[in-house]
Structures are given as C-alpha cells and as structure tokens.
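Pasting in a structure now, in structure tokens, and then I'll have a few things to ask.
Only one protein chain is missing from this complex, and each of the others stays in its spot.
By letter and in written order, the chains are A and B; residue numbering begins at 1 in each of them.
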Amino acid sequence: MDMLDLSLAELHQALVEKKTTPLELTKEAIARAKANSDNAFEYINEEGALAFAATLTEPEADNPLWGIPYVAKDNFSTKGIPTTASSNILNGYVPVFDATVIQKLKDAKAVMIAKATMDELAMGGTGTTGHLGITYNPYDPSHQHEIGGSSCGSAVSVADGIVPFALGSDTGDSVRKPASFAGLVGTKPTWGRISRYGLFPFAPSLDHVGYFTRDVYSAAVLLDVLAGRDENDSTSSTRPVEKYESKMNEPIAGKKIAVIQEIYDSLADETLLKAFNHSLDVLKEQGAIIDFVSMDSTLLESLYPTYMVISCAEATSNDANLDGIKFGPYRGGKTYQEVMFNARNEGFSELIKRRFVIGSYCLMRENQEELFLRAQRNRAKIVESVNAILKDHDAIYLAAAPSVAPRFDQSSDRLSDEYLMADNHLCLGNFAGLPSITLPLGFENGLPLGVNFMTGAFQETLLFQLAAAFERASGLAELSVRNPKEGNL
Amino acid sequence: MNFEAVIGLEIHVQQKTKSKMFSSAPNGFSRDPNTQVAPLDMAFPGTMPVVNKQAVINAIRVANALHMTIDHTLYFDRKNYFYSDLPKGFQITQQARPIGKNGYVYVEVPGGKKRIGIERIHMEEDTCKQEHFMDYTLMDYNRAGVPLCEIVSLPEISNGTEAREYAEAIRNIVVYTGTSDGKMEEGSLRCDTNVSIRPYGQKEFGTKVEIKNINSFKNIELAIDYEIARQSRLLLSGEKVRQETRRWDEGSGKTVLMRVKTDAVDYKYFCEPNIPPIHLSDDFVQNAIDTCPELYDAKKERYLAMGLSRSDAEIILSDPKMAAYFEAGVPFVQNAKDLANYLIVEVNTYLNKEGVAIQDFALSPKTLGEIITGQEKDGLSHKQCVDILNYVLANSVSPKEAKEALHIVAQVSDSNVILKFVTDVLDQNPKSIADYKAGNQRVLGFLVGQVMKASHGKVNPAEVSKTLQEEIKKR
Partner (left out) sequence: MKTITKEVLQDAANRLLFTMSDEQYDTLMGEFKILTKQMAIIGEIPDLGNYEPMTFPFDCTTSYLREDVPVAPLTREEALKNAGNKQDGQIKLPKVVG
C-alpha cells in the first residue's frame, strides 16, 4: 500500500513526521491520475501542482490539509488554469480569478493536481454528457457501468485512490448520487455554508459546493476549512464555523432517525433492502430510535418535475453569459446576433439545448404561473413537509439510490415517465438546502451501494456524528478500488 | 378635433458611487476602455452580485425626496434578454419589489403648480458602452455594472413643457441628493418618453409611441411637442398612430422612426437567486434620510430668504458646485445678494472665458468675500472692486496687494469733508449756479466732475451730487 492509500489523518501524520513530502505525494497522485483509464480529467495541473508542492517544506502540524493533493470539478474557477465545465462553449477559457473554495484550499496548502470531468455544465446525472465523452466507474474495468454525475471525474479521482478528496457540486444529487455509485462519502452541507463564489452556476437556488472523501473524518475537517462567510457570495451564511468533527466519537443513543416509508417502499433491489434493513438494526443497537414516517406520495412523485422546471429555468438564465464574446471560442458572424448564435449553436450539446428550451418555456410570461411559479410553490410545500419531519427527528435516513450504478444501456438523460422515488429523493436536500451525506453501505456484484443521512439546516456537526457512527458500523471507511473491503452490513 | 396628450417619462440616472452596483470595480469616468472592470462586469462564470450600500442609500434619499413609500426589504430580479451590450445575458433589476413606490413631484404650470405622480423607483445596473464605427463596434465594459436608478412617472404629463419641468425636477433631486451628476448631455441622466394622444373626453389611451435618444432637457420639450403635433396630424388626416419606437433627431428637429413594435418583449423575469432578501432597518432608512444633503427646493427657499431673486437663485442652483461655492462665501459678505451678483456676472464671465469649472476657481470664497466687502462697507465702487478682482485673478496676489498696486482708495462719504469740497467748487463757479437755476441740469455733472477732480476721486460721487443740489438751493 502506498502513502496515497492512507487515510487523510494518517497521511497528515506521515507528512508531519516527514515520512513523505507534498512533492512526493503530488508526483504519486499525478502518476495515478495519468494511469487512470476512466476519462476522469479535463486537465492535469502537473506543472503548477509540482511547483506549488515543491514550496511546501515546513509541515504544519495543526493543518490537516497541508500538502494534501486534491482534485476539483471543472466548474470551479481556477486562475490561470483552463476551466470548461466540460462544455465546448468554454473551450480555451482560462479564468482570471480563483473560486473562494479554491483560494481557501490554496491557503491551506492543499495541492490541486487536476480538474475533473463532469456532465456538461453540471446538467446531467450520468457522467456521460461532458465534451470529452463518457466517464467510467472504476469499480467496473469493463466500462459497462456509469459512475453517475454530474461530478463524475471527481468521484473517480477519490474512488480510484488518486487523491484523498475532490471538490464537486451538487444541485440535485450531483455529489451524493455518484458517491453512492463509487463507494464514497459524499457531502453537501447547508445552502450558504460554503461560498459558491467561483462555482459556475447551474441553478443557484439549488447549487451547493460538495465534495468526496473516503471517510467521515475527512469530510468534517474539510468543512472546517471550506465553510464560512464570504463577502463575494451574498448568500453565504454569517453563522460561526464549528469544529465539525467535534462530536464524531459521541454515541448516538437517543437520536431519532426518520425513514420515509414511501421511499423505503419503492426499493426493489433485494441486496440493497437486506443491507439497508441490517443497517437499521445496527443503528437501533447503538440506541438510535428509528421511526418510519409518511410523506405525501404525490409530493414525492412531484420532486423530479419540480426540480426540472426550477433548475432548467435558472440555468437558461445563468448560461446566457455564454455567447462567445467575452470568453469561449469566437466563431465569427456577420452581425452580433450571428456571433452569439454561432458560439451557442456550436458550443452547446443537444441535451443542454433541450434543457434551455424547457427552462425558457417555463419562464415565458404566459407559462410562468403554471410552470415556473407552480414549481416554486410546490418547492415551498415540499420543504415544509421535510422540515416537519425534521422537527421531530434528528435526521432522515434513506438509501442514497435504488441500486448500484446503472449500466450505460439502462440509463438516459431524457425525461421519462418511469418514475422511481428512490432515484430522485436526494434533491429534497437541495430544495430545503439541508446538509446531507452519502456513505457506502455495501456491495452488489462488486459495485457499491450507498445510504444517505440528512439533518436540519446548519446541523452539520450532528450529521457527521451520525455518519461517523454509521461508518464505524459499516466498516467501510477508506474504501477505494485500491483498498477493497467487504464491510459489515 | 382637439387632442389631449398623455405622456409618461422613464428616467435612468447613473449613480456616482465610488464602486459599481454589484461589483467592487471603481465607478468613475475613465478614458481608458476596460480598465475599470471586475470579473462580474465581464460576466465571468462563477461571479456573484453583492449590493452596494451607497447605491441603496442614494435610492432611499431620492425615493424620500419624491415622497415615495420605501420598501424595507430589497429583492432583485433578473430581466433576461440577449444583446451585445449586456454581458450576463440578463440585467439585475427590481421588477417585482421596487425600493420606492407611489410618489409625486410638483412642476410649475401657468397659474400654479401641478402634481405629477411617480409610479416607482428601482435600482439596476448599466450595460457596457458601445462605440460604433463604419463596419464594426467596439465594447467598453467600464460602464457595465454602474448603478442606475430608474424613475418611472405615471402618464400624467400633458405637454412638452411639463415634461421638461418634470425631468428638471428629477434632475434637481438626483443632483442635490448626491446621487448623480444628472447630465443629459453626458448620459448620466437618460430620458425615454411615451407619448400618446386622445380626443378630449375619451377615457381610453391612444396608441403609445416611445421616443428615445433625447440628449438635453430642452429637447425633451421639443421632441414631445413635435410628436404631439405629428400624431395629431395623423389622426386628423384619418390615419392611425402606429405603436413604434422613434428617436429624436436634433439636426432636423424631428422624431424619426427607429422600429415598429410588434408584441411586447418577454423578459422572463424571475427573482435573482444570488441575492438574498435584504432587510433595511428603520434606523438605516431614517439615517439615510436624515443625512441626506439639503435638497434643491430647500436651498432655493433659503436663497430667496437671503434676498436673492428667483432667477438668481435658479442660476446659482443650476450647478451644485456653484451653489456650494456660494454657500461657502456667504459668511464672508454682508449681503448674499452681492455675492450672487458677482458669481453670476463677474465670476461666470471669467470661468467661461478661461474654460475653468467653479470647483477649480483659483479664488477661495473667503477671498472673493473680502473683495466684495470692499464695496459693501469700505466705500469702494463696484468698478473698483471688479478691477481688484481681475487684478487678483491675473496676478495671483491678495486683494490688499491689488488695491495698492491699482492705487485704489476708498471714497469718502463723510458729509463734512464733502461739504468742504462742494463749497469750494461752488464759490469758484458762480456762473454754473446761475445756469443750473436757469434750468440747465447738465451743469450739475460738470460741478460733480470738478469736486471729484479737486478731491482726486476720493469722495462718493452720489453723495457729492446730493450735497451740490442742496447747497445750490441755499444760494
């Protein structure tokens, strides 16, 4: 086992004890990134990362991220480093400023080794729609299964043991769903807890900075660094940042955990059900109180259309800045309209265009009330229902996905009439802006299964407390393709 | 048939804050294109808007001056459309919840004052500036994101003069609240007008025509009056007024068709998700109002009370920098009216001749006051004081030094001194006394001249004339 397969805490210890150096780690991470065959990277920041790592010579014992290599999804603005959001319309774009999270990680002396592939402009959930093509699930060397999206490359980077953590973004479930398919810890804190400044927007009212790690401890200490008020993001919270790992070792006896009956009932996968039920028993053994609660099924069935309408509407506006004039490929034209048309027509894939038309249609004056505003009203009702559950419970606990990662031939990015509650419930956390974490549960035919906890707004410390208890029970901390485990559930 | 015009004005005011509406880039005139630009102003992906406090304070002050209801929670919306000068593909504005609603302003009309209702004032951001050449356009993003206030009147204006006066009233408010330079010629105040006409007594509005590109207050009046006449001619000849956008062509003094309006543009407004609702506390709003600089109307009242004529007060107030200079100088003169006269005539002449703005005027208000008091209490004539002023300006010396260099001495008004000179002159000129008594008035001028000569110009000629007449009567 190489250094990179250590946990973040162990790696930090090794760095402090000078058993390895940031430069060695960075070289190893870049070598692993280059060896990866899952199409996970837009850009490997070899020169920049090595140069920065070489400057890190004095270990900082109280800084758990010092000298740690990481990967960022390609929708974080990185000064001087190409950033495309996996869309042709941004080919060649080199930002002039760093996203706040990128700056914070730089200040913490973490080393960004690469920008990861994603679904184009983060508008997809399959990891198949980026301009570099399909990103594969490293748990399947035959490349038959998706990794999920939109933060596909980031998920691969951590699952394949290339880096201990990777930044992603989560608008519907874009960190937490791929985390489930990749056997990872996928975290999305409260909306406003981490600055979004420099994150290319998909749908700002739902967008969150999230990240992948291989254990709960890393997730908590990473939030210690990333959380906080940022005056460049008006929506960032002024609440004090906590020591999010502080309750990780506390027992969870007496904690009330809600399982939404309707979503549970929609699970059909036997292996998943068995493991999930087992996990409920284990949580109970630790003294947690498990409550099956009901949520209106019409409301649960409305999650996806509501999400589609709101996210597409916001996206069509956010991405109106992509016109080839100020940045991105300039494709010429006889009039300014032609210039913009040529850039957009060539730059967006068909899927993106369809989503924009949907969003634009929902915002049209004569359609707003019945589509956009109706979706926004329904969001309010959904959020009220979720918060009602959390009023009486510490957390909501569910399977993160209805199955292991789907095969490519089973999945589609088209809107479909087939509706699976268990496939779409993670967006509850985006509608309500609640902290939510996906954790590995077990395996089916060698592919990971995952669960998800969600707590009330700004209750990340509680979230990590529950997640840590679960992790101890599952035995799946530090899981990666290079560090296979079976787990206890 | 007689028609009644229905006119509404939409006025955009560029705010002269130090930074932009939603970014921290400097907001200031720069000749160097694209040097006052933050990432947000170029709409780089991932940038986010953060609302400028001073822009909000300014909007509150203007709303208050316009007697509006001020919303204590700010919401912003996106106005979505594609245009070359709109970097983000949307403009952040306040569609649903303007910061101010339901206000009014008074304008002078023949026989009194008329109240013009104001629908709303809201904050938004400017677009980038386009410079057009023969076959291409160059884009300067310095202007992108400059804070704007848009003030929308109700359609309660009836003619060009009222419209001009309304626009001037708005200008006076935005200038004296410190919000804007309010200069139409420079584009810091822009005015779009909507004009329709209908037969008197008809309730329904006629077809609305929008006029753009008006670049001075005078032209507001001209453009509207032209447009009313044009629409009247159309209707009288049995034609219809088309719904269209026209522009004012200053050269020909006409409005010219820009485009025929089809269906109204759908801007697909929705609430800006990157700006949370912003609560303005009562204290914040009240403080913005309480610290608002004195407004135009209040200043004007005060100037009138100081003895200035209405027209002098208006001339001084037409430039806030002139008004500031005036107010700084008032403590140094005996009579504010004298200061106003010097500013309006002598100082303005000098400034115009030298091409200097009042804020760059070399003379401090105190020094100018010192010169003016020479006339007010030291017995110098107006001409002598003007000579001193010009000498001071030409030679950069003190008024005292100028006075010495020009050998200017104060005129004597002491009646005993004057009487002595008068008596001497009358004694030497008995024929003149006889001529005067015989009805030759002109001889008085000769006698005054003799006294002035004898006294080396030291005595006050008006006093001399008076004393001469009294003394002649006694003889």
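The working rule: a contact is a pair of C-beta atoms (placed from the backbone, for glycine too) under 8 Å apart; a residue touches a chain by one contact, two chains touch by 3 or more.
Just so we're clear, the structure is a prediction, and the values are computed from it rather than from any experiment.
S.K.: Considering the entire complex, write down the shown chains that touch the omitted one.
M.R.: Its contacts among the visible chains are A, B.
S.K.: Check the options B:A38, B:M184 or B:V241 and report the residue that touches the missing chain.
M.R.: B:A38
S.K.: From the listed residues B:T137, B:S309, B:N395 or B:S415, report the one that touches the chain absent from this view.
M.R.: B:T137
S.K.: Give the residue, chosen from A:H12, A:H145 or A:K326, that touches the chain omitted from the document.
M.R.: A:K326
S.K.: Among A:T20, A:Q144, A:N367 or A:S411, choose the residue that contacts the chain missing from this document, as touch is defined above.
M.R.: A:N367
S.K.: Touching the hidden chain in the full complex, which residues of chain A are there? Just list them.
M.R.: The list for chain A reads 92-94, 96, 191-192, 205-206, 231, 234-235, 237-238, 298-299, 301-302, 304-306, 308-309, 316, 323-330, 332-341, 344-345, 348, 350, 353-354, 356-358, 360-361, 364, 366-367, 370-381, 383-384, 414-417, 430-434, 457.
S.K.: For chain B, which residues reach the chain that was dropped from this view?
M.R.: Residues in contact with the chain left out: 17-19, 24-27, 32-39, 42, 50-56, 73, 82, 84-85, 130-141, 258-259, 270-271, 273, 276-281, 284.
In this text, only the chains that are shown with their structure count from here on.
S.K.: Please compute the C-alpha centroid of chain A, do the same for chain B, then give the distance between them in whole Å.
M.R.: Centres of chain A and chain B (C-alpha means) sit 57 Å apart.
S.K.: Can you list the residues on chain A that touch chain B in the complex?
M.R.: Per the stated touch rule, the residues are 75-77, 83, 85, 90, 93, 95-97, 99, 196-201, 203-205, 231-235, 313-314, 316-317, 319-323, 325-327, 336-337, 340, 360, 363-365, 368, 372.
S.K.: Would you pull the chain B residues touching chain A in the complex into a rising list?
M.R.: Spelled out, the residues of chain B in touch with chain A are 39, 42-51, 78, 80, 82, 84, 87-90, 137, 139, 266, 268, 270, 273-276.
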